[in-house]
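Take this structure, written in structure tokens, and hold onto it; I'll ask about it next.
As you look at this complex, bear in mind that one protein chain is not there, while each of the others sits in place.
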Amino acid sequence: MRKFIEGSMAVSESVKLCRPDVVAAYPITPQTHIVEFLSQMVADGDLKTEFINVESEFGAASIVLGAAAAGARAYSATSAQGLLLMGEVIFNIAGMRLPLVITIANRAVSAPISIWNDHSDAVIFRDAGLIMLFAEDAQELMDMHPQAYKIAENPEISLPASVNMDGFILTHAFEPVDILDQKLVDDFLPPFEPVYKLDVDNPITMGLLAEPTWYMETRYKLKETMEDALSIIEKVADEFKEKTGRYYGGLIDTYRMEDAETAFVAMGSLVGTIKDVVDTLRAKGEKVGVLKIRSFRPFPAEKIREACSNLKQLVVFDKSYSLGLGTVLQEELRSCFYNRKHQPIISGFVVGLGGRDVPPQSLIDAYRKTLGKEILNEFVDLNTKVLGG
Amino acid sequence: MSKPILLTSSPGTSKVNKTGGWRTLVPVFKHDTCNDCRICVTVCPDACIFGQDNEYHPDLDFCKGCGICAYECPVDDIDMVLEVK
Partner (left out) sequence: MAEQTKKRKAKPPITESLLTSGHRACAGCGEALGAKLIMDAAGPNTIVTTCTGCLEVFSTPYPETAWRMPWIHSLFENSSAVACGIDAALRAKGKREGINIIAQGGDGGTADIGIGCLSGMLERNQWVLYVCYDNEAYMNTGVQRSGLTPYDTHTSTSPAGKQSFGNPIAKKPLLQIVAAHNIPFATTATIGYPADLQLKVKKALKEKGATFIHLHVPCPLGWAYKTEETIEIARLAVQTGLFPIVEMRYGEVTRVRKITKERKPVEEYLKLQGRYRHLFVSEEGKKELEKIQAIADANIEKFGLV
């Protein structure tokens, strides 16, 4: 059924279809609507789940950890400060190999306090062992949540997965969405079979202390699993395509890359903008294309190199910055081509921090500025008056 | 594909750790005035006193020699003595 709905509603409808056993979340702008819609569904009897009104994001994350440990399918959602407050627990969930899904409505991290979108919250957790997928639009959000559960709950993976969506841009904008059929989702996503769980009929101890003799191997195993996740993410996307005919990419997606010489690279809703930019430039005969990073963690280095094998240049548009180093996506791409036979020229531009609007013309101007050469860590559209220039 | 390392343990695997090696004093159960109250069993922090019918004994593999059983025994039937190994 096709409906004109808010991005947050697409998320809520999608999560409902995944039949979560336990939902625990704490309100934070711009995630609020997701959880409000879910609680209305529960109140109307449309969603049978244990819905817990928690005292903080830390509580929410701990509750879904406990629920997953007891063998239940659990869900939470948050943004920026809330995600940071969950921080300790996210590492804990990944280290304890418990699968669950968290929707992150990406928002700038305080200070200064900002409720608007950028990717600074998500990138903080790139080391945690959390699978991180970035959605481009509301339809992809509908499609991504069952996929996220399927990846997380795979017994070879057994890790938490995050669905990242740009705060306000995707949460609060209305788009036409094909709501998935419950039967299709049930078929695609079977009931959760935990690899291990708390059960009085089969008692085990979880969360033991690991002395130096034991700790390193657990991290090695996590490294191996994140690598295994690369092929699982592709497989699950392909399976979903078979069932629905829709494909938003696996680890990456490409647009008009067949004969491109330059590719614009981005994650999340920005991909939609750069597709428009590419169409504009293609109309003028320029050989440009789009590289969409769909899976940020695990980082699909091999797939990226494959897709860029004929490119002269990459122009990265990033909504995050690693202070003291450089823009995050730019650095990760540079390292994925380091010492390889083919190395496109890579430039990196910082856009849209704190919800700053990203007009397509600004992206074109930035691209023009490169003149085919490398520009690194350049902030786009800075207000020189504010900077005291 | 590699299966996740789960880092869990099965019940009672602690018993490989023979904490009896820690003690300097060892409880001697005299079986003289014992009235089967089982207070010694109740108060042992290491759950290592066993027996029945006025005859109780510590599991020396685990007894840490804390002396609580001797202190609490209401009929003074347990002595703590320096253990000679």
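Going in written order, the chains are labelled A and B, and every chain counts its residues from 1.
One rule holds for everything that comes next: a contact is a pair of C-beta atoms (placed from the backbone, for glycine too) under 8 Å apart; a residue touches a chain by one contact, two chains touch by 3 or more.
As the structure is a prediction and not an experimental result, all values here were calculated from the model.
Undergrad: Over the whole complex, note the residues of subunit A touching the chain we left out.
TA: 21-22, 24, 49-50, 52-56, 58-59, 62-72, 74, 88-89, 92, 96, 198-200, 202-211, 214
Undergrad: List the subunit B residues touching the unshown chain?
TA: On the side of subunit B, residues 7, 9-19, 22-23, 36, 38, 41-53, 59, 61-62, 64-68, 70-72, 80 touch the unshown chain.
We adopt the following convention: only the chains that are shown with their structure count from here on.
Undergrad: Using the touch definition from the top, list the residues of subunit B that touch subunit A in their complex.
TA: For this pair, the touching residues of subunit B are 1-11.
Undergrad: Show which residues of subunit A lie in contact with subunit B when the two form their complex.
TA: My answer: residues 96-97, 155-159, 195-196, 203-206, 208, 210, 214, 217-218, 221, 224-225, 228.
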